[in-house]
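All protein chains of the complex are present and in place, except for one that has been dropped.
Note that the chains take the letters A, B and C in the order they are written out, and that residue 1 is the start of every chain.
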Amino acid sequence: MVSPIYIVAAALGVGFAIGVLGKLGKNFSGILTLLTLGFMTYVSSEWLYAFYFGDQVSTYVFTAGYKPPISINLLMGPQEAFMSTLINVIGLLGGIYLFFNFGRKGRNAFVVYLVFIMSLNVVIMTRDLFNLFVFLEISSIATAGLILIEKGNRAVGAGFKYIIATSIISSILLIGTIFAYFYTGSLNIDDLVKSDLTTTTGGLIAVFLILIAAILEMKPFPANGWGLDVYEGSHQGFSAVVSAATATASYFMLYKLLDIAGNSWDHYIAVIGAVTFIGANLLGVKQKFARRLLAYSSIGQLGLLMLILGLRTYLGDNLNYVVFGILLTNLLAKTGFFWLVGIVKAKTLKEWAIIRRKPFFLFLMGTFVFALIGFPPFPSFFAKWTFVMDLAANGGFVWIAVILTGSFLEAIYYFRWFGYAVKADDNYNFSFNVRWHKITPIILLTALLYIIGYLTAQHTELGRMINFIPLFFVLILFALDFLPVFIKNTIAIIGMGIYFYFIYPSLSDLKLLFEVIFMIGGILTLIAGYAYKGKRSGFYPVAILMYAGLTGLIEANTTLQFFFGWELMTAGSYFLIIRGKRSMPHALSYMLFSVAGAYAILAGISIANIGQLTTSLSIFNNIQYFPQWAYGLLLFGFLTKTASVGIHIWLPGAHGEAESDVSPMVSAILLKAGVYGVILALIGMSKSQYDLSSLTYILGWVGALTVLFGNISAVFQEDAKRLLAYSSIGQLGYIVFAFAIMTQLGWLTGFTYVINHFMYKAVLFLTIGAVVLRVGTHNMYEMGGLIKRMPLAFVAVLIGITSLSGVPPLSGFTGKWLFYNAVIEKGWYFQGVIVFLSGGVAFLYLFRLIQTIFLGQLKDNHRNVKEISIWFLIPIYTLLAGLMVFSARPQWVLQPLGDMIANYMPQNSIRWDGAYAYTAIGHWTGSGVMMTIGSVFLIVFLILKLSTRKAHKIKQFDIVYSGERPDRPDTTHVAYNMYAGFYKAVWPLTVPLAERFWNWMTELVHEAAGFTRRIYSGNGQAYMLHIVLYIIVLFFITIGSSI
Amino acid sequence: MEYLNLGKISLLIGFILIIIGFWGILSQKNIIKIIVSFTILDTGINILIVSLGYIKGRTAPIIDASVPQLADHNVLNSIVDPVPQALVLTAIVIGFGVTALLLAYAMKLFKAKRTLEINQFNDLKW
Amino acid sequence: MNIYVKLAYTLLGFFLVLNWGLLMSATLRKIVARVAGRHGIPFYQPWIDLLKNIGVRTTLSHGFMFYLGPVFRFTGAVGMFLFMPALFGSDMWSNFSFEGDIVLILYFQLFGMLGMAIGAGEGGHPHSAIGIARGLAQHAAIEIPMTLGIISLAIQYHTLSFTDIVAAQQGGIANWTIFTNPIAGVTLLLAALGAMGHSPFNLVKAPNEIPIGPPTEYHGTYLGVLMSSGVVLHVMEAALFMNLLFGGATNWVEFIIKTFLINFYSVFVGVVFPRFKIEQSVVWFFKVPMALGILAILIYSF
Partner (left out) sequence: MSELDINDKVKEMLEKSAENAGSKNSEKTFVHPEDEEREVIAPDGSIIKVNPIYDYFSGKKPTEEKPSNGVVEKFLNWARSESIWVLGFGTGCGSIEIPPLMTPRFDAFRFGIQMRPTPRQSNAFIISGYLSVKTLKRVIRSYEQMPSPKYVLALGSCTINGGMYYDSYSTINRLDKYLPVDVYIAGCMPRPEALLAGFMKLKELIKEGKGEKANEYARNFDEYKANQKKIIKDWNMPDYNW
């Protein structure tokens, strides 16, 4: 074991040596510095290794041959080893990244950098208060020096503000230190902890001054203008180190010093952290510049760390795990991000569109964004999970709200930024170059993120249960992204097929049903992918990522697995959606609603988790505390995915603008994930000992209104895919409503709709998508008469809409018939009437779909379009075959389903007698009706065909037109604003209240951020004033009353 | 007036200087004046440190002829607390370093915009 | 009963209904003529028209769906007949009503409508599309009182089966739904006005405005098929309300009288009121019929 004192010794020694040996040149100095940093890393990591894999115990290192309080001592414990390893690793990588930047400034820059890293190490390890002050000042001075490696006025201004602010903070620490010494006679932290400093007034003030200094070092909102400026103004390579290493050191300093005050300060720290976390992230929302945005985010993360520290009593033993996850993710991802900013020299967020010129950089950025927001498989995901679970278990609900709100605000700006990077117009004439010494550290960090994420999961028992195989498959597909689409598609399909084959035997009932929808549906929609040419870069990994998440949902046995799958699915679908041409804003709103929904689910699970002995999904069935809240939050979370009214505004754009084969994926398949969640929650509610009927009642109304507004909005769409998207909203409303009925019939209806919607919406979206590919427009009024060009597509749409509309004999009617029975049995008449009325409204948009696209007048420019691609026709007709079987023999599916539902809903209200179904009030036979109608239809058709066999085939303008001839197909085709009359009657129902509300909310957040951030006037003096006022205010809040 | 011994007077002076320093930092627009205010603050803190270590009637913790040598070489009862004295030396050094850095920054700032008004350096804001 | 005998009776019943429908349409048009002070068409005019249409020599085809339009329409009409028991208490005339209940009929009405809409759509005539757009919008509005009324009936009788509903109304006029559940009855009768498609709700065809709307392009045999399905539909729509509200029919005479009176009622209203615009028509259903329908359910849900 190398004593940690050698970290200090080596750094100082080499620093002096460089000064002496300076003539040997800059590169020599640089390499020597890197070697020293490597040595420092080695020392600290050796200790870390010993702590975690050996049985090393914490060790004090004494200096000058005396014991404290006479001399200074350092402590090397597991935490110190961890922190200093982090600092040294970042220091080393930062040294590599900044090698030439330092070089340009001369060898002294290396010395300063070395001293900087060393001083942070000492801040971590020292147990002496004054020594802490000294090395804090050294690190400040070094920082101020290193800021100047960036050229320009901005860096100088930032440096000045920084040095004066930190000097004042250090002064306060010094005053506190001396008072502490005055009252206890020792400068050793351990002695101070043992002493009863807080019992005297003077001691209280001393503690206050020490802690306030430590808090101010954490850059609390709003007294942190100087910190922001440093992050923004200094060189990005160095900002990264400040953000990662200094922040780590500051956090640990606060952690150490907090012991002096005992637990009395926890609450204040938590509140300060919360204010900082939310405040910084709120202001970040309004930010347009990449560097400053990262600055806000860094400060937000510091706030989160303070929050965690303040809530340590809630966390108990898990504190280190949570801190580890959050800190590590932030450190790796934020550092990488800062360095990325340094490479991609784009100032505003919109200019970041240039990053996609090098797709690998986009991948890096995506990794960082998702890691920072806390998506799996990154460490922050597991940390956040544990954090929230522990908070809920100890009743910290307000804190959960705070954390999730702050994280949500963070998600807003990060995903907006990422959206710009992926989709904003790239018409900038500047580019960026990559040099190996800059990119290597970033790649290392990214790899570390993934590896540590995996290890973090393996660290806990729950995490070990997660199935990472699909995720590895995703990574493999990422690696194979250079292959042409045909091979990748085949690999993806085979992969999914094999996976399904192996997983099939282990599933039954509900899980099997949804797995079939997810996997078989996935394979079918992937087949359509063969229609694409070229590489289709980046499509397959993200598509499989979504399916990995979906199957993860099904396989989940524990709540963590479930949430893991949910988040993977969200991430994958986000990438799929953002691939669409004009998808940027829609993908953002999708993501934000998804994140909000996921947080609601997280909160719901955390409440459900209270007082449970197990972590399996069955806790949903037995929620013991606040069941209304738990189920309410869970349902809300799931309903964001099913796009219920009010939170549906993301769907039309997201589905409408997505690629042709992505729309069915995200509509027919992905939405079912939300349904699956709703079902799980409802199963739980049915088994709950509490009376939750008010919740299902509300859910029923939500479903009914969703149907109404979804369908009515669909009627007035001009964009075919948006029409289908609104139709999906309506259909999901049916499903939610049916499940909310909570009877056997209701659930049977719900499942019928699930199966139906999967099939016909996949058919419709695939067909319309394929048509769009052929005709090159989404606008229905630009199409028309395509039945002549693509009859097979027409037949598919015809069967699809007939089925969707619920006209007998196709399977849509199965759902309608069950619906009537279920509604009347339950007694939800008014909701039922709304739902049935909407069924009538559905006809309008369905007719519009088929009329304006396939019937009417063929447009001139579509005269030569071909039938839709065979690769689309295969899945379409496979699904149609399924639809027809389900229509002709509904009992094959419904009977087993009814038996399955009987497990959850005991009352047996449907009786099957062969093909005949009987309920208490009605009867019906799918096969009989199909046969009767079929034969009548056939007979009439043959007769008519026979009698008109000599018919003349005529063309599109051979119509009676009041004696005139039509001028153009465009002016003869009834399509645009087709339901103008109906609009005049129902316009009050089409007012987009939800959109207005969310726009208003967005405006509110932005205005609030825009107003608040004016405190950062840029004037250094104002920042000083903030610090002083902050101290004064905090003084009165914390100890003012006790003096 | 017997409370107003040397220790307390210097303590008071230290606080007054600290407050003057803060006042200067917050009110002066000129960067040089701010730096001067900072040194005043620094000085105040140093005086504070020393005065807290002061014990009436004892001498400086420098063991030379002026210190009465007691038995067993025990000088502890005749000198003031040595720790603050040691601290203040370090503090002065650090204060010196910071001041030097601040002045260097002042120079750079002046070169950048030919002015020393602190409110001119607000390129980074919001 | 043997399925072939059943089939034979069903065919016979359909033939009866078809002829009764033709006669009824002539009679009703004669009544309208008398209201206007005219003599009116001869009572056999519909048969002649039908014959003439079949005798038209030129047949045109806009495409495959153009054929299927009338086929859908006719199948829809036949289905309406098949799935509703023609006469109560008679095994022979109960048709195929064992295959489904009111819900089947409610949605099967749309079968013909949808097929007709698509067939007319392929004709490519703008007026067809306009007519259909109106028709669908109006249908969506009619759905409100219709559904409210039927749910009220379903609550009242605890069944959705025609046979059971009619059975419950046997034993005298006082047992008819229109008297036992007058509010739902009135609601359904108001919905019937829309469903029958006479003035003021005839904006789908609106002869002088959008030359008879959807069937603009249909001629000859197509038109013959459409006409026959139209008259059957008229009878069966009336039969639907007869079964729901007026105690059904136990013999053909009763059937004929009741369906005639129900049709007469809607024609009577039509003669008095001019045509609505689409937005007026839709909004009209949102007002009194909806209020009555809600009342009809409220009465039974408490």
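Heads up, the rule we're going with is that a residue touches a chain if its C-beta (ideal position, glycine included) is under 8 Å from a C-beta of that chain, and two chains touch if they have at least 3 such contacts.
The shown structure was predicted, so the numbers you read here are calculated from the model rather than taken from an experiment.
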item	value
Missing chain: touched chains present in the view	A, C
Omitted-chain contact residue, chosen from C:3, C:36, C:174 or C:253	C:36
Touching the absent chain when the full complex is considered, from A:23, A:533, A:949 or A:965	A:965
Touching residue (missing chain; options A:954, A:980 or A:1028)	A:954
Positions on chain C contacted by the hidden chain, ascending	33, 36-42, 45, 48-49, 51-52, 55-60, 207-208, 211-212, 215-220, 223
Footprint left on chain A by the chain that the document does not show	774-777, 860-865, 952-958, 960, 962-969
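Throughout what follows, only the chains that are shown with their structure count from here on.
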item	value
More contacts between chains, A-C or A-B	A-C
Chain centre separation in whole Å, for chain C relative to chain B (CA means)	100
Approximate Å spacing (C-alpha centroids) for the pair chain A, chain C	54
Multi-chain contact residues (two or more partners), chain A	none
Contacts with 2+ other chains: residues of chain C	none
Chain C-facing residues of chain A, complex	785, 787-788, 791, 794, 798, 802, 805-808, 813, 816-817, 820-821, 823-824, 827, 829-830, 832-833, 836-837, 839-841, 843-844, 847-848, 850-851, 854-857, 920-925, 928-929, 932-933, 936-937, 940-941, 944-945, 947-948, 950-954, 956-962, 972-974, 978-979, 981-982, 984-986
List of chain B residues in touch with chain A within their complex	18, 22, 25-26, 29, 31, 34, 38, 41-42, 45, 48-49, 52, 83-84, 87, 90-91, 94, 97-98, 101-102, 105-106, 108-109, 112-113, 118-119, 121-126
Partner chain A, residues of chain C touching it in the complex	54, 58-65, 67-68, 70-72, 74-75, 78-79, 82-83, 96, 98-104, 107-108, 110-111, 113-114, 117-118, 121-126, 129-130, 132-134, 136-137, 139-144, 147-148, 151, 154-155, 158-161, 211, 216-217, 220-222, 225, 277-279, 282-283, 286, 293-294, 297, 301
